[in-house]
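Let's look at chain A:
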Amino acid sequence: MAETSQLTRNIESYVDSSSLMHQTASLNAIARLVNTDALPLQALVRELDMYLTTTDKVVRSRGILLLAEVITRIESKPLDSAIMHSLVGFFKDRLADWRAVRGALMGCLALIRRKSVVGIVTGSDAIAIAQSFLQYMQVQSLGQYDRKLCFELLDCLLERHSDVLTTLGEDLIYGICESIDAEKDPECLLLAFHIVESLAQLYPDSSGLLASYAKDVFDILEPYFPIHFTHPSSGDTHVQRDDLSRSLMSAFSSTPLFEPFVIPLLLEKLSSSLQSAKIDSLKYLRVCSSKYGAKKIAKYARAIWPSVKDTLCTYLGEPEFSFTVAPVDGIGFPENEIVIEALFLLQQLIVQNSSLLVSLIIDDEDVNQIFKTIAAYEIYDAIPVQEKKKLHAIGRILYITAKSTMPSCNAVFESFFSRMIDHLGFSVSNIDSFPSGDIFNSQRVKFGCLYLCIELLAGCKELIVGSDEPAMQNVFEQETCCTMLHSFSTPLFNAFGSVLAASADRCPCDPDIYIGVKGLQILATFQSDVFPIHKTIFENILKKIMSIIIEDFNKTILWEAALKALCHVGSFVQKFHESEKATSYRSLVVEKIVELLSLDDIVLPLSLKVEALSNIGMTGMKNMLTILQGLGTAVFANLSKVHRNLRASETAVQLLECYSCKLLPWILENGGTEDFAVQFSVDIWNQAGNCMDFSAPFIKKELLDAIIKAMKLSVGSCAVESQNLIMQKAYGILSSHRDFQLKEVETLPLTPGTFDIALREERIISLFASVIIAVHPKTHIPNIRALVHLFIITLLRGVVPVAQALGSILNKLVSTSNSAENSSDLTLEEALDVIFHTKICFSNTDVLQRCNGTSNGNAMVLTDICLGIANDRLLQINALCGLSWVGKGLLLRGHEKIKDITKIFMECIVSGTKSALNLTKHSLENTEEQIQDPSVMKCAADAFHVLMSDSEVCLNKKFHATIRPLYKQRFFSSVMPIVLQLVTKSYSSLSRSFLYRAFAHIMSDTPMVAILGEAKKLIPVLLDCLSMLTEDIQDKDILYDLLLVLSGILTGKNGQEAVIENAHIIINCLIKLVDYPHKMLVRETVIQCLIALSELPHARIYPMRAQVLRAISACLDDSKRAVRYEAVKCRQTWASMSSRSLNF
Partner candidate 1 sequence: MVSGLINANPVIYERKERRARTTPSAPHDEYAVEPIDQQEIFDHIRDIKDPEHPYSLEELKVITEEAVEVDDQRNYVRVTFTPTVEHCSMATIIGLCLRVKLMRSLPLRYKVDIRVAPGSHATEAAVNKQLNDKERVAAALENPNLLDMVDECLAPSYD
Partner candidate 2 sequence: MDDLFDSSLNLEDTHYKEGYDEGYSYGLDTGKEEARQVGLKVGFEVGEELGFYRGCVDIWTSAIWFDPTCFSPRAKTVIGQMEELIQKYPLMDPENVQVQEIMDNLRLKFKMVCSSLHVKLEYNGYPKSSTEANGIQF
C-alpha cells in the first residue's frame, strides 16, 4: 500500500509541481518502478485513470503526458500485443483532444519507435494512428515543439510502416502537404523534407498516385529553395544551413515526378546573383540529373549547357601559371566552389549522355569563335581580359570533356585537335625530319592554341591514367585520341619547343614559358603503351629541357619550370617502369647533370648545379645512386685540388652540404642501402691519410666542419658492422700517423707538453672524434683507453668535438654492473676513473710554478683544473666546457656521477676560483670580488645549457645515444633544490646573477609537467631571474625562453593556485617587461601572459587593474604591430573586468 501512496505522491508532484526538477525526479521514479516490474503498466494506468479522464484540461494534459513519458522511458521493456493495442487505441484517440495533444503525440511516437523484439505496433494499428493523425492534427497551428513531434511521428510512420500506409492514398498525401505547408522552423523543416523524400519512395511509379499530386507537393517545397538561413549561427538551434540544403536536395531529387518543376526552377535560380543560390542550383542539378536519369534530362541539356558555360566564364579565376602550386598535369586554378560545382555538373552530364553534350559543345559558337580569334594571339599578355576569361573557361570545358569518357574524349580530339595543329602551322608533313632538341625555326607560336592543347592533353591523360586496369591499355592504342596524338606528336613538340625558343630572344612572360614547358612535360609523360611517342622525340624533349637547364639559368622562372618538369618526367618514368624512356632519361639527364659537376668551364652557377643535382636525384633510387657516385668523385676531385685553388674548397663545402642535408636523408627515408655512405666515409679517410703530409683540406675551418658533418651523418646512418669497418679505417689512419704514437699517450701521468699536438693533427683528431660521436654502442672502438687519454689532452686545448666524443663514449660504454656482454676493453667505471683521476702534469709551462702552493704538486686531475687550481683562465674554461659535454653524456644515461659534475659547476659559479683565493691570501689589494672571473663563471653557468638542451651535433637519437626516459625531469628535481638554496644564500651579486643564468638554462629546457609541480617555489626566483636578464642585451634570447616557461605555468592547469598566490608579484614583474626594447617576441609574450592572468579570480587581481591598464595603454603605441594587436586584446580583458567605464 505504501507503494501506491508513494506512487500517488509521485504522480501528484509530476502533475502539478512547477519545478522541472521535481517533475523529472518523480517521472524517473515511476519509470523505474515500471521497468523493474515493481509496478505493472496496467496498475499505473489504473492509478492514472482519474488524471487521464478528468475534465480539468491542465491536469488531463499533464496526466497523459506522464503516461507518454513513461512509455518513452520503457522502450526496452517487452509489452504484449494486447497492451500495445490498447495503448495505441488510447493515444490515437487523444490526438483528437487538442489540449492533451503533446502527450498523445509523444505516446504514439514512443509506441511507433519500439523495436520489434519488445513488441511493435501492428500494421493495422499504425494505420489507425495515421488516420486519426490525418483526421485531427492541425500541425501548423501548434507550437514549435509539438510540430516537431508531429513530424517525427509522420517520419517514423513512413519509415516503419510504408507498406501499409500506401493504402491511405490521397488522404496521406493531402495530410502531409497540409501539415508541412509554410513550416518555418529549421529543425521541423529538416524532418519535413525527409518526410517528402520518403513519401516519394512510397509511390515510385510514374503512373502512380503521387503523379497527380506531384505539382502540389512540389509547390510546398519550392519556396524554400535556395535555403536562405537568417538564424544566427550561434542560435540555440544546432541545425546548419548545409543540413537543410542537403535534405531539401534529397527531397527534390527523390522522384523523377518532380522533374518538370524542379529543373526549370533550378535553371532560373542559377541565373540569380546570390552566390549560395548559384552553388545550390548547380549541386541540385547534378544530383537530380543523376537521380532522374539521362532520358529525362536530355531535353534540358540545351538549356543547362549555356548557363554552365556562362557561369564558368564569369567565375573562373586567373590560372596559376606556376609549377609550385599547379597539379602535375593540366593547369591549376584558384579554388572556387561555384566553378568546381559547375565542372562537376558538366562532367555528370557528359558521362550521362556523352554524344548529346559533345555535339552541343562542338557546335557551340563561343567555342568555335575561340578557335577563330583567341587562338591567334601569340603571347599571353596580348590577349584582352574578356577574351582571356573565355579562353580559360573553354579550356576547362575541353579538359572536362576529354577527361570524362573515352567517346567524348575522342570526339573533341577529332573535332578540335587537328584544327589546332593546323592553326599552330606546324605541318604534319615534316614528321620524319624533326629538328634536334635545340634548333627551332623561330616561328611565332599561337599561345591560345597551345593553351587549349594543354587542357586537352591533360584531360586525355587523366582519363587514361584514371582507368588503371592494364587490360584496357592496349585498347586505348586504337582510340582516336591516341592515334591522333601519335601522328601529331612532332608538330606539338616543335610548337612547345618554339615557345621556349622564342623566349630566347624576346623574354616571354611567365605563362608562355609555363605552357611551353608544361606541354613538353605532358608529351613526355604519356605511358608508351598507350601513346608511344617516338623515342627520338622523347629524347629531344629531354635535350631541349636540359639545354634550358644549362643555358637559361639567368631566366629564373624558365629555369625552375624546366627543372620541375624534368623531375616530373623522371618520377613518371620510374613510376611506370618505362624501361626505354628510363635509359634515355639516365643518359640524357642524370649523367649529363653529373657531368656538369666536373666541368668548371660551363657558366651554370654551382648553387644551381647542386639544386638540379639533388632534385633529379630524388626522382628515383637508381638515379640517386648515379648522382651520388658523381657527387662523390666531384668532392674528392675538389679536395685534392684544395691546396691549389680556393674555389675548390668552396665547391667541396657546397657539395658536402648537399650530400648531408638533401641526398643522404632522402636515401635513408627511401630505404636506400648504406653502401655509399660507408664507401664515402672510407674514401674521406683515405683522403685524410693521403693529405697527412700536406694537410691542406683540413686547414680550412668551414671545409673541415662540412667534412665532419658529412662523416657523422654517414657513420650514424650505417649498421654496426659497417661502422666497425669505418672505425678500423679511421683508427688505422690516426695511429699510422708518424707525428705521435698513441703508445706515448698511455704513459702516465699525462703531460701535454711532451707531445705538443700540431694544428693538423688536432684536425685529424676532431675528424676521428666525429666518427666516435656517431657510432653505435655495440661498435668496437680499438685501443679505447689510449683514445680517452688523447681526448683529455686535446680537450684541454679547447677542441669541442673531442669533448663531445668523450661524452659520447661515456654515454655508450657498457658498465661493469651488466658486464655480461661486455665487448669493449674498457668499462664505464674504468673510463670514469681515467677521466677524473688521471693526473695531468705540466712540465714546461709556467703553470708549474703557480701550482707550487697547492697540495698535489705539479700534477692535478681534470676537476682541479676545472676549479681553476692551475690558475690559468683559458685552461679552466676549456676544461669546464669539456666537462659539460662529458656531463651531458652521463646525464643522458642517468648516471650518478653527474651530481659531482654539477657540484663543480656550482662551485665555479658561486666562488669563482679557489686557488686564486689561496694564492692571493697574502696580497692585500685583492678582495674576493675582484678574484671572481666573470668569463669562468659564465662558462660554468652555460654548462647547464649544454647539459639540458637537445643537441643537433651529438648525443642524440641520430647518433645512437643511450637516452634514459625522463632524464630531464630527474635532473631538474635533483639540481633545482640546490640552485634555489644557493640563490637564497646571499653571495656576491655577480655570482647570484650567474646562478640565475644557470637557473634560466635549466628551467627553459625542463618539461612543463615537472615545473608545474614546483611552481609555487619557482615563481619568485623566476621573476627575479627575469628582471636580472633584462640588464644585458646579450641575454635577450635566454630571457625569452624563460618567459615562455612562465607563460607555460600561467596557462597550465596545475600551476593555478601557485599563480594565484603570486599574482601580484607576477603582474608587477610583467608590467616592467612590457616595454622591453630588444625583442618583440618578449613584449608580445608578456602581454599574452597578462591576458592569461586576467582569467584569475577577479577579487584577487582587481587591485592591479588600474596599474595594468596604464601599462598596456602605452603598448597600444608599440613599434611592432603584433604587440599592438595583443595589447588591444589585453586591454579589453582587463578593462571589461569591471563591466563599466572603459573610456579613457
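Regarding selection, all candidates are chains of the complex that A comes from, given by their letters.
As a convention for this text, contacts are C-beta pairs under 8 Å (C-beta built on N, C-alpha and C of every residue); 3 or more make two chains touch, one makes a residue touch a chain; residues count from 1.
These numbers come from a predicted model, not from an experiment.
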item: Among 1 or 2, touch partner of chain A in the complex; value: 1
item: Parts of chain A lying in touch with candidate 1, wherever the complex brings them together; value: 230, 232-234, 275, 1077-1080, 1113, 1116-1117, 1119-1122, 1124-1125, 1128-1129, 1131-1132, 1135-1136, 1139-1144
